[in-house]
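Before I ask anything, let me first share the structure, which is written out below as structure tokens.
For this depiction, one protein chain was excluded, whereas all remaining protein chains were kept in their positions.
Per-chain numbering from 1; labels A, B and C assigned in written order.
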Amino acid sequence: MREPKVNIEAPGHLISVTVNGSTRQHVVDDRLTLADFLRERLRLTGTHLGCEHGVCGACTVIVDGASVRSCLMLAVQVDGCDVETVEGLSGEGELNPLQQAFKKNYALQCGFCTPGFLMTLTAALREGPIKDEAEARDVLSGNICRCTGYTGLVQAVLDASKETQA
Amino acid sequence: MKPGKFVYHAPRELDEALAMLHEYGDEAKVLAGGQSLMPMLNFRLAQIDHLIDINRIEAELTEINWAADTVAIPALVRQRHVERSAQVAERLPILTEALGQVAHPQIRNRGTICGSLAHADPAAELPSVMSVLDATFTVASARGTRTIPVADFFQFHLTTAMEPDELLLRVRINLPGPGTLSVFREFATRRGDFALAGVAAQCQLDTAGMVTACRIAAAGVSSTPQRLEQVEDMLIGQRLADDVLRDAESLARDAVDPTGDIHASAAYRKRLTGVLLRRALADVRTQREVSHA
Amino acid sequence: MSEVAAKSMIGAGIERREDDRLLTGHGRYLDDLELPGALSAAFLRSTYAHANVLSIDADAARELPGVVAVFTGEDLAEIQKPLAPKVMHPQLIDYPRLPMPPKAVHYVGEPIAIVVAESRYVAEDALELIEVDYEELPAVGSTAAALRPGGPMAHEGAETNVAVKLSQKAGDADKAIRAAPHTLTGEFFVTRGGGHSMETRAVAARFDLTTEQLIVWDTTQSPHYARQQLSVIYGMAEDDIRIIAPPDVGGGFGPKAQFYGEEVVIPWVAKLLERPVKWVEDRSENFVSAMMERSQTHRIEVAFDDDGRLIAVRDFVEHDQGAYCAGLQVPSITTSTVPGPYHVPNIYVELLACYTNMVPTSSVRGAGRPQAVFAMERMIDRIAEYLDLDPALVRERNLIQADEFPYEVGITFRDGSPLTYDSGDFPALLSGTLERLEYARTRAWQAEQRERGRMIGIGLAVYVEGCGLGPYEGAKIRLTNKGRILVTLAAAGQGQGYETVYAQIASDALGLNMDHIYVTTGDTSKIPFGQGTFASRITATAGPAVFQAAQQMRERLLDTASILLGCHPAEISFIGDRACRDGDVEKSKTLLELAQVANVGKHGITLPKGVQAGLETSSYFAPARAAYASGAHAAVVEVDPDTGGITVLRYIIGHDCGTVINPRLVDGQVIGGFAHGIGNAMYEEAAYDSDAQPQAASYLDYSLVSATEVPSVELFHIQTPSPLNPLGVKGAGEGGTIPAPAAIANAIEDALRPLGARINRAPVTPARIVDAIQDAAVVDQPA
Partner (left out) sequence: MLIENSFQVAADPDQVFDFLQDANNVVACMPGAELVEDLGNDSYRGKVKIKIGPVTAAYTGTATITQRDAGERVAILLAEGRDTKGNGSAKATATMRVSAGADGVGSAVLLHTDLSVSGRLAQFGRSVMADVSNRMVGEMATRVRDTIEAAHQVPTDSGAATADGNPPGAAPATTTAPAARPPAGDDAIKASSIAWSVLAGVFRRLFARLRGRDVSA
């Protein structure tokens, strides 16, 4: 017979993580999610929490080159990783081609889901062009937008794909 | 929707991880991709005291190991990696095909093959695929390693034959011989959803188009992936003619006893299993026609 | 910067001003606010659908380190006052909806205690330590159960679960039906669905001890309504409560227009604790506490002549009001939406709003209209089938014609005025839709494909949408001391692009380039009165208000400039930010200069003769009555009878919302609404079991549509300007949603016609299609 094991003392973990190119060191609690770490500790509030169970995609960020749900990762897991968030997409105040394509095609309304879409697409477009509407819809299907009906998003993906592959 | 408290461990060595599992047993959970466990922790459906993250283990757990007639997929191989492997597409096309239907790329980027199998959701794609591939599961604990055949591995919803102190080290698959044809078919309400039902089928056909061997498993219609042995028996020695397909459909429909829920009635799931099987077998037939064309 | 004043910004599809910050991660949503020292709150919610709360033991939770306070309903007795229904009825049997009821709970998810802690993580830990002793009571899990004789009551001691009976009457439907050559009946059920804005609800508050003012940040669609409610409940002056809807709100769709217990509890707790407190609803909570809508059963009977011309419609409706009445707007709108765009000489609609033990219902994008359109449009198809006529023809024969406006339907709309369609051209909408569909060719193709075994179906749905409701909306316009035009709206936006649209409208009225105009919204301290964003009303109410206030401002600017330039106002025009005499920039005053003279002034020095101090105008626009937008949808679908899989092959929308201010944004509203409609048609279902336990409490079970489920849409507009406002505008936010379930269900039933399967329920899911095919097969078997 054993007493239930419970957390006696959580000293926290020192992590070192590169976020949008700059290295940050923080002590984080065991259970702090990556999304909350970015939002609360680094105050990078562009990453949004829409469902916290990995369906809506609003919290999508890029970790070591791959798009992931930041609500389904712990902050302590990104120790030593390279994390990219929406705040890192455009330098010098200019919108990057993907962001411009979003704006031009009315691919956003309330904007809450937008950072997740941008990060998903950023990772996807690095892998190669997105050729047609069907492929665009497939790439978009891991993120939910309640406002636009996706028409603008599809067009933005196709435009950005042309632009970035040109 | 914040997880309850737990102590996070990130062992660097497999032995260290196994020692922790040995110590904490039922109060610990292994974190690989986390794409099933983390939502449960966030919902506080799962509450654990120790989370053992195996992602930092420096042993060779991230590479697919190819041998002459088997392939082993160790614990940290991500689904996306397998999905994109040209070698997998060539040697195990059913796995590639099924992975393309697992959730969405962001989930597959983190999710591991072994993690999904250890999670043992009967509606998931991979358990039924492993059933037809006749996979064996190598599980490790501080007490040693053992292998479990797929028929024994899946026990119930989210429940496998693994003891609380065991970790799924790798899944090993015998590579299908030449001429083996396989199909994974599922039907889901939305792209990336868990299927209302799914069917994995692998058949060997002789030069005359006669089925000489076959394995069929259904997903989402039982508390584990369900082998459809009655259908397999019936198909052996048959050509995949339309009437045979219809017989297979009705056998499959009768062989499963699913539970109805808010998404679909039990009757629908039974019918759907039959339909998916018929279509899977038709695909097999088409594959053969193409390869013989 | 353009050197020439814009000619007409109304109608221009310009890019949105909001986008740059939203695309770079610099949006300012409520949870992004910096509130130093803020505590996190979490609510304990009932796990029972109906129970008495015997006791709550929160001692262990209070002892948890990191927990600052735990309050039960009893601890906050002073604020346990009813949240009044938004729309009342004299016969309504009302049960008090308390912010955090101390004694009894009436739905799963009802808040019963609040934990305030240093972090949300700790607050949720503490929730698990609170022990509640419930006495479970029988629960009502559907309207059918609510109306079952001898069944349980949603509220203990009640004699009936019927909250109110609403009815509408024109002519004598009973008599007409008795005398009619043909009648058909149908029974249709539309299930519950939610708003599901991607940002959930959230409230943060700070009590300023120095000024004794309460500042509340709230994701509400109706900040002024929230302020008024808080003022009543707290017994505080409205001026001491400032509600700020943050600049960015992640979608509303109706549920955020309602007023909730959490909005009462959070500011009060902040006041008690003298610390800022923030609560951000998580998705789990959202599933069981944000208001929902839709659930209705229609038993409809139509009478018609040999040509399919409608003689009478009689519809008995059961409406799921949920556990409390948050307002009767939805059932009321349903009753007046039934007759739609058709000549119906005899109408009788009777609606029973029923209490159940589920989350209260209120408006969700579409608000009572999709259900009525579903019932009516399905019956039009059934008439066509019965008479072996083309469903498009039956519609054409019954449509109100373009020269019949204003058209009095003979019943009353929810704004209290006679249901009078202001303008429209329904035949043009339908024929435009059919033309784009190449209807005759598509029907021929359908027949041909049917021969080959493909189940193709074509579905049509035409609707009229009451929108642009009163009572009023306001706008203030000011020339700031920096020389820019500031437009202030009471309405709070949820992503509709208010900062862009209202600058466009103001630009036209001012004759000034948009670059000099900016817009703020949703802060009760900036404008004294307002109503809120709901019922597709803002463009038709705030739009004219902005337009009028901007016209006044233009006069004021021209007057001031003309005095300074020594000419007549008519000689002034704007070039860039300069008010120029005779178009000459050498003889001009900049907006900054005008502000310097009329607003800033010179300390102690008299104003130039004739100049009026303070360049500020305001306007409140109160429409005479609601405006009516309209539209026609057509769907072509293919059904796989084996799996029940549905593929939408084509979808066409003809839409008329009067004058279009920004076509790109209107298209976005319509197509976004359409996606919601597709969800209602085929995917979304907030299922409850018979014990009223929610069965779809995550996105694993509640299916929101993604890009792969929403088909491409071919959209066209016709513009019949509303005579009810100077801009001629109507609402645009819901037209995509309203008829989509009807059009899709009509198309599916059309596809299945050879099998005789009936689709009587939305959403239509693959499983239900196959089950319906099986049912039809059983019925068809000879006895």
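One rule holds for everything that comes next: a contact is a pair of C-beta atoms (placed from the backbone, for glycine too) under 8 Å apart; a residue touches a chain by one contact, two chains touch by 3 or more.
Since this is a predicted model, take the numbers as computed values, not measurements.
Contact with the chain that does not appear here is found for just one residue of C:T24, C:T72, C:S698 or C:T765, C:S698. Touching the chain that is not shown, out of C:E63, C:E187 or C:D208: C:E63 (per the contact rule at the top). When the missing chain is restored to the complex, the residue among B:A19, B:A89, B:A142 or B:L158 that touches it is B:L158. Where chain B meets the omitted chain, the residues involved are 2, 5, 26, 29, 37, 40-41, 43-48, 119-120, 155-159, 161, 163-164, 222-223, 259-262. Contact between chain C and the absent chain runs through residues 44, 47-49, 60-61, 63-66, 108, 118-119, 121-122, 125, 127-132, 134, 136, 287-288, 689, 691, 693-695, 697-698, 700-701.
Here is the rule we use: only the chains that are shown with their structure count from here on.
Mean C-alpha position of chain A lies 29 Å from that of chain C. Multi-chain contact residues of chain A (touching two or more other chains): 31, 52-53, 138, 141-142.
Each of the following residues of chain B touches two or more other chains: 1-5, 43, 191-192.
Per the touch definition, chain B reaches chain C in the complex via residues 1-5, 43-44, 187, 189-194, 196, 262-265, 267-269, 271-272, 275-276. Only residues 4-7, 10, 13, 30-31, 33, 36, 52-54, 57, 60, 66-69, 71-74, 76-77, 120, 124, 138-139, 141-142 of chain A touch chain B when the two sit together in their complex. Interface residues of chain C facing chain A in the complex, by the touch rule stated above, are 15-16, 18-20, 22-27, 29, 31-32, 34, 121, 196-200, 248-251, 253, 282-283, 494-497, 664-665, 667-668, 671-676, 698-700, 704-708, 710, 712-713, 736.
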